[in-house]
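A protein chain is absent from this complex, but the other protein chains hold their places.
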Amino acid sequence: MTYFFQLVVSGIVVGSIYALSALGFVLIYKSSRVLNIAHGQIIAGGAFIVYALTVFVGLPIYVSFVASMVITFFLAMSVERIFLRRLIGEPIISVIMVTIGLMSILNGVIYLTPFGSLNYSFPEFLPTTPISLGGVSISWTQLVGVIITALLIGAFSWFFKRSTIGISMRAVSDDQFAAMSVGISVPRVFGLAWAMAGLSAAGAGAIIGNITGLNFETLGAFGITVFPVVILGGLDSIVGAVVAGIIMGLIQQFAAGYLDGNWGLNGTADVLPYIILLVILLFKPHGLFGTHEIERV
Amino acid sequence: MSANRFFATGNFFTSYREEQRIFRTHLDRGLFILFLACLFAWPLFFDASNRTMLVINNILIAVVAVYGLNLVTGFAGLISIGHAAFVGVGAYTVAGLAWAIGEGHPLIVHWWPLMILAAGGMGAVFGAFVGLPAMRLKHLYLAIATLSFQMIFTWTIKFMPTFNQGQMIPVGRVVWIGGEVGRKVHYLFWYYAILVVAVICGLMVRNLLRSRYGRCLVAVRDNDRAADAMGMHPGLTKVYAFTLAGFFAGVAGALHTYMFRGAGFESFTLHHSITYLAMAIVGGLGTLPGSLFGPAAIYTLELQMEHLSEWSGTFLPDSFNLATALRPLGFGLVIVLFLMFEPRGMANWWRICRSYVKLWPFRY
Partner (left out) sequence: MKRNRFGYLAVVMAVAAGLACSAPAVAGETYQLGLSLAITGPTSDAGNPYSKGVEDYMRFANDTGILGDAKIDCPIRDDMYETAVSKRNFEDFLDQGMIFFLSYATGANQALAPDFTEVQIPVIPASMDSSLMKASPYIFLPIASYSHQYVGVAEYVAANHKGDGTAKVAAFIHPSAFGRAPLADFEAAVAAGLKLDLVEVVEHGKDLDNSALLQRLASKGVQYVLCQTVQSPVATLLNDAQRLGMTAKTFGEPGKITFMGAHYTGGNDLIALAGTAAEGFHWTTSYRVTSEKGPWTDWQLDMAKKYGRDDKTANSHNYASGMMAAQVAVEAIRRTREADQKVTKETLYETLNQMNGDKVFTSLAAVGPVTYSTTDRMGVDNVQLYVVKDGVFRSVGQPFKPKYLK
């Protein structure tokens, strides 16, 4: 039974990291209907900035964590301004491909830094002894990760529900023309959505980087890894991202815990999300919480 | 109809039949035949190095694959981020069989044209299967469905002993009139083989687009409800677009296996799917010449970036990793710049050139 609970705890930890990463997709998609495939690179970039500020510049890690969020906030905003602004109204394939091109460009930029091919790990700033409760254990890194995720997601939800800018962002996602007619600057909202996605990516990057170490391959691949989560939750729902993230984390942990090693199966946690993804697409294409917008042919 | 079918300077069609000719003027046809003759003849006059031939063969294989991608994404408007997986299906049809019955089995080395066709057929079957979600899904969601096919394909290859768990499966040297094709002529031989296949496939696509089925694809892309109202079945049309794409990809995959003398999963990953998409976009989505320009442009770009990075390495400090960064940077920039400034791709430049020549000395 302890085994089961440990799986649940691990699943929730992994799931909340997924949720935070998926949040970046959702924020951008919600307002501008763009699927940002380069999100993994932004996550990696955020993590590297935290490291660079902490180790190379010598700031305390908490300060550099916040500073990194601020930097990615503006970076993502300028990315939107430079690359995406021109493509408003272009067919969806162009927009997807631009983010793919962006992914390649960001790869190139990161290869310019030492992080492109060398490995690092964050200096330890949390106790290494795990918190144990009845045989189920969770490390401080993971606990702090979950708390930060919860805080960030809570903040974003509040922002969308209550603040004026958040409401105008929701208005844009509902109907761009109507939003424009009441005086909302649609391009500004798009820029802001990217900026906030960048901010959440830096948070996710710092947390993942603390768990896996800073390896560009691992961090950059994360953008694709959370795809199934995004689709499961529905592309435009923050709640969906959270729920789907945790569901996917649990599924992966249970697959690793109960399927792997039996019947000659291995590495099922890697492929299962995509199989689930296909099934969801066939039966519930808008995901669990997404807006119903798919037309039948 | 102008009196002169050699130098028509505008549209003079008086019937649909005329409009649907493969070549508008005799001049077009003549130039095309001349171009083909050059393609076939140049290796006789220039002694190209193995490396050059390898690059050219790679381009031609990519051309065949991009025909398929262009059909499904360009003409039918269905985004496919899993095209490399279809190419992989074709490649592994040959390689898997070679693994099962031996790399030198007569079926593999003597009946290779048959194997290429079979690989195309297998690609088509998988294409049809993966295309099924297209009956229900659109746009982004379909793109993600093809992405998950890509992921599942790679996983399957990597874990199944039938496919040597993703390790290289060798395929023997093929036999042609006069015996085994040795190392010395390997690339030249496959240049001709791939060229013939590419030309046949190109004519197939061109003819398809002249037919009812080709117009069906375009109609469904532009407005599937209107197409439905006109009596076409959009769902089926999409599935068969994927089937065709799968066929061309499968053929390309088989050619890849034979040319590289084996198949390993590294050549059919998500990265390659993205590269195929980039080729289609840089060439020009929804155009036939685009399928030729795209692969050529992307491969040339890659080679030039390689040169540039080597050259920059001679005077830049080592700690500055510019050399390694150049390739992804260049690749990404080209895609983004094309999308921002020439979304219709290089085929559009070709169209402008043609119409300029056609109307010369008048400007339009």
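In this document, chain identifiers A and B correspond to the written order of the chains, with residue numbering beginning at 1 in each.
As a convention for this text, contacts are C-beta pairs under 8 Å (C-beta built on N, C-alpha and C of every residue); 3 or more make two chains touch, one makes a residue touch a chain.
Because the structure is a prediction, the values reported are computed rather than measured.
**Q** Taking the whole complex into account, name the chains on display that the unshown chain touches.
**A** A, B
**Q** Which of these, B:Arg17, B:Arg183 or B:Arg212, touches the one chain of the complex that we don't see?
**A** Of the listed residues, the one touching the omitted chain is B:Arg183.
**Q** Taking the entire complex into account, which one of B:Pro133, B:Gly166 or B:Gly253 touches the absent chain?
**A** In the full complex, the listed residue that touches the missing chain is B:Gly166.
**Q** Among A:Val13, A:Ile61, A:Ala202 or A:Ile280, which residue is in contact with the omitted chain in the full complex?
**A** Going through A:Val13, A:Ile61, A:Ala202 or A:Ile280 one by one, A:Val13 is the residue touching the chain not shown.
**Q** Taking the entire complex into account, which one of A:Ile211, A:Ile275 or A:Leu288 touches the absent chain?
**A** A:Ile211
**Q** Of the residues in chain B, which ones touch the absent chain?
**A** Counting only chain B, the missing chain is touched by 49-51, 54-55, 58, 158-159, 165-168, 170, 176-179, 181-185, 188-189, 192, 260-262, 264, 266-267, 306, 309-310, 317-319, 323-325, 327-328.
**Q** Provide the residue numbers of chain A that touch the chain removed from this figure.
**A** Residues 3, 6-7, 9-10, 13-14, 17, 107, 111, 114, 116-122, 124, 128, 130, 132, 137-139, 141-142, 208, 211-215, 217-218, 221, 225, 252-254, 256-257, 260-261, 266-270 of chain A touch the chain absent from view.
Everything below uses one rule, namely that only the chains that are shown with their structure count from here on.
**Q** As a quick test, compute the distance in whole Å between the mean CA positions of chain A and chain B.
**A** 34
**Q** Which bits of chain B are touching chain A when the two form their complex?
**A** 73, 77, 79, 81, 133, 135-141, 143-145, 147-149, 151-152, 155, 159, 224, 228, 234-235, 238, 270, 274, 277-278, 281, 285, 320-322, 324-336, 339-340, 343
**Q** Provide the residue numbers of chain A that touch chain B in the complex, in ascending order.
**A** Touching chain B: residues 35, 83, 86-87, 90, 92-94, 96-98, 100-109, 111-114, 116-117, 224, 227-228, 231, 235, 266-267, 270-271, 274-275, 277-278, 281-282, 285, 294-297 of chain A.
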